[in-house]
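Only a portion of the chains appears, each positioned as in the full assembly.
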Amino acid sequence: MEKYFNASYIWESFPMLLPYVKVTFLVAGLSVLFGTLLGFILAAMKIGNNKVARKIANAYITALRCTPSIVLLFLVYYGLPALAENFGLLLDNVDKLFFIVITFSLQFAAAMAEVIRSAYQSIDKGQFEAAVSVGLSNFQAYRRIVFPQALVVALPNFGNSLLELIKEGSLAYTIGLIDVMGKASLIIDGRFNAHALETYIALSVIYWVISIVIEQVFFKLEKIFSKGKQVIKTT
Amino acid sequence: MLEIKNIHKSFGQNEILKGVDLQIDKGDVVVILGPSGSGKTTLLRCINFLEKADEGYANFGDINVHLKTASKKQIHVIRQKTAFVFQNYNLFNNKTALENVTEGLIIGRKVPKAEAAEIGKKALDKVGLSEKYDAYPSQLSGGQQQRVGIARAVALNPDIILFDEPTSALDPELVGEVLTVMKNIAKEGTTMLVVTHEISFARDVANRVVFMDGGMIVEEGPPNEIFSNPKEERTKQFLKRVLPEDYIYYI
Amino acid sequence: ANSSASSDNSDSKVRKVKVAFDQASKPISYLDENGKPTGYDVEMMKQVDELLPDYEFEFVGTSSDDLLLGVEQGKYQVGVKNAFWTKERTEKFIYPKEFLGLSSAGLVLKKKNENIKSLKDFASAGLTLAPIAANNAQYTIIDEYNQANPNNKVKLKAGDSFTVDVVQWVNEGRVDGGVMIEGPFKQQVLDKNGPYYKLKNEVIYNEFAVIKTWPLFNKKEQKFADAYDQAVKKLKEQKKPNELSKKFYGRDLFEVLDTVKR
Amino acid sequence: MDFKFLVDTFFVALSGVPTALIITIISLLIALPLGFLLALTRINQIPVLQRFAQVYVSFIRGTPVIVQIFIVYSSVPLFLTSIFEKYHIDKNVYDINPIWYAFIVFSINTTAIMIEIFRSAISTVSKGQLEAAYSVGLTNVQALRRIIIPQVLVTALPNICTATVNLIKATSLGYAMSLQEITLRAKVAANVGYNYVEAYIDIFLVYLILCSLVEYLFKRYEKRLSKYKIAHA
């Protein structure tokens, strides 16, 4: 085993990989932003009374759940320009990042729709009723009473989805965007595939650290936002 | 002061309220009794527009609204004149006791913050929670939570406070403290419409008891009359089951 | 043209084209330490660009799959990825008249299998072969050999390019042989600083074919392909490909051009 | 677009479904009980095991599957050889069918996900259920098997469904281990004529059909399992 394994390749990989974490974060950050917005719309469609809207939202969520990310990526990367052409838009010179962000936004939205819906529904209806009964408008009741509580419920699931997104984001490499995963592939190719294991170990450590940091951040956020929620058990 | 006429309300096929009329004068304490499912909660919720009635009018001093077609503005005005105390408290979980009380004042009524805090503290003092301004609901016992609920209603200085079984979610021992608070408020002349199973409260505090069954008012009158001399068979049956077995004979 | 050409649209003479290349296929096409595209195929195309004033090349690094999809759809006008010629592929892409380069293919074997010189020997001996990415040209060579010799097939498996470290796999015995091009083998095993220099007495390289490689043009790009032909012809006259071959493959493959069958 | 190829390759891709399913099923068979047990160690805070489970879950959930595949695929054989050599086991590690690596990777991966799913599902079953079981004289194992697990399964099922669908999709990464599954078969077929557009459309269709079907089956099963819940809210 020692014949093929040389830990110095692990150390050597870190400085080469780390600069590309930026790209990974860029993809994730933008996708979270747009995905969450779309997720809100989808959740609203699912919660609302309009049957057609609900059907559409459900179909969307099922379809996206069932499509491997890489396939979705190609569908967006090639399908979208083809669609846009029908409207006289030329997307051929648009940056790859654009398509990647769209792909992962679409996917993230499907996950978020469920996260948002279940968080919203976990808040007792009485909270809203109490708010309007003390004279708040519907909007004020949502903004001040319902949403802050739903946020706390949603946070852990939101964190999980974010972790998924960061990992899936590694596929961006397939259409040539070089993020931390892509860089690892380049390093390995540069060595004609020798000592790939060491590079992948370095890569996995980077991903792991990122995920631990994100987990911790969300844990802290949850604590901050959940003031008043610490449940005292009564038997 | 509040007059309700002919409220009807169905959920799907089920007609829950079948034409309820109710008249409450300023300073009245009216207790509604009735078996589970008779529509007591629904009646209160319709009055506060938490449920939209299918039919009926509410006459609120100067304002007269058709419950079904009331405009947003009318609803808002009536909600300003009423306050609701919920069975399971429904305190805002993400707000402290004081914030719970001031939320409606600051956001709903645009009372300046300092003034609202003043009013809120007074209300909490009144229910004996001077020590708990900054406690979150999860840090309070059931009885304390319900007292915050009452303070929240009182602070709004409404024309009438609606209570929906305010003590039924409480440990037997905690019931007393909440009833005491309610009695004190009643003594101050607050108009109250109370759904409760606490017979002693009804007897001591109410000036009118209303017995509901099957979505209708079966019988109403002063507490002594209703308890010691109910006219309707249904009322008798109900009281027999709810009162301590021998209690009824001693009154 | 070159970078000085203005990107002004009114200057309709200069056309911008996208040249896709497989960015992880050293030494054919790859990104150097500074992230700049290079490799035999890429450098050849750069020289073609020099000779075509009407065109301005933009090099786009990507994966092999995306390159094939992108050129077919017209996202890229041309792509280079060490592609071989097959009849079926001409339905999807324009193959120009002039090939771009030569690629050597050889078997990496244990010393004890030194005497295996061809795919036929390899197949007859019943040896196992390291998986090859399905979109890799080497896969095509073996596949074609198998089609032609249905009774003496090489055990061919498709896999992924990144997982297979041919030299290591052969040496540790995970497989009996692997297909490789010559340059990388030299740099890994024969070079004093290569990662597998210590194996230089244990594994050997037996070339079994040299094959022409082609750029793939989008079906609508016949005119562009013709222009390319002109340029490459010139380059070949100037022996430019020979230099690049030496530089990237460590050997002038054009010396054996007459033996190249396809 | 080459429609004949599109249709032909659809069936080629379809022929990879059994491979994908076998990997999925084996992984689930291993991950479900193992995940449940490890979830119990975390809930009952069993000292060393729960720590192990925690780190394990964190690592697996923190790294992309493809990286895990690469690591297992390149390190396990090395590891095994050195063990075989040490104990003079006369067995060629490299005769192992790559599907075994797939079983290992995806089981490891799915187990981590199951731990998390069961952990939250178990916590939704009130402790009173267990106590009631004890109080009528059931043993620990009996209580788990007859009272707790059936209820845990119902709450966990939607998440298990998601995990299964994700697992099926993830088997497409098996190409990295030369697994003859859906994606690889389609891509091999595409290589001859570079028909990648058609191949990806076929891959898309096969996964869409397969995963929707699995999702549908889970929903039906969930309905059956939760019949005791439907009465009223």
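Note that the chains are named A, B, C and D in the order they appear, and that numbering of residues resets to 1 at the start of each chain.
Assume contacts are C-beta pairs under 8 Å (C-beta built on N, C-alpha and C of every residue); 3 or more make two chains touch, one makes a residue touch a chain.
Only a predicted model underlies this, so the values are computations on that prediction, with no experimental measurement involved.
Colleague: Only one copy per chain type is displayed here, so what's the full stoichiometry of the complex in this file, written with the chain labels?
Modeller: The complete assembly in this structure file has composition A x1, B x2, C x1, D x1.
The criterion applied here is as follows: only the chains that are shown with their structure count from here on.
Colleague: Among all the other chains, which ones are in touch with both subunit A and subunit D?
Modeller: Output, common partners of subunit A and subunit D: C.
Colleague: Report the most central chain, judged by the distance from each chain's C-alpha mean to the global C-alpha mean.
Modeller: If one averages C-alpha positions chain by chain, the most central is A.
Colleague: State, to the nearest whole Å, the distance from the C-alpha centre of subunit B to the C-alpha centre of subunit C.
Modeller: It comes to 83 Å between the two C-alpha centres.
Colleague: Can you give the whole-Å distance between the Cα centres of subunit B and subunit D?
Modeller: 54
Colleague: Could you tell me the distance, in whole angstrom, between the mean C-alpha positions of subunit C and subunit D?
Modeller: Here the centre of subunit D sits 38 Å away from the centre of subunit C.
Colleague: Using the touch definition from the top, which residues of subunit B touch two or more other chains?
Modeller: Counting only residues that touch two or more other chains, subunit B contributes none.
Colleague: Do you know which subunit D residues sit against two or more other chains?
Modeller: Subunit D, residues with two or more chain partners: 70, 74, 78, 81, 197, 200.
Colleague: What chain pairs are in touch here?
Modeller: Every pair of chains in contact is listed here: A-B, A-C, A-D, C-D.
Colleague: Could you list, by residue number, the parts of subunit D that touch subunit C in their complex?
Modeller: Contacts found on subunit D: 2, 69-70, 73-74, 77-78, 81, 92-94, 175-178, 184, 187-188, 190-197, 200.
Colleague: Inside the complex, what are the residues of subunit C that reach subunit D?
Modeller: 65, 68-69, 72-73, 86, 88-89, 91-93, 128, 131, 134-135, 139-140, 143, 157-160, 162-163, 165, 172-175, 216
Colleague: Of all residues in subunit B, which touch subunit A in the complex?
Modeller: 48-50, 76, 79-80, 82-84, 86, 88, 90-96, 103-104, 107-109, 136-139, 141, 152, 156
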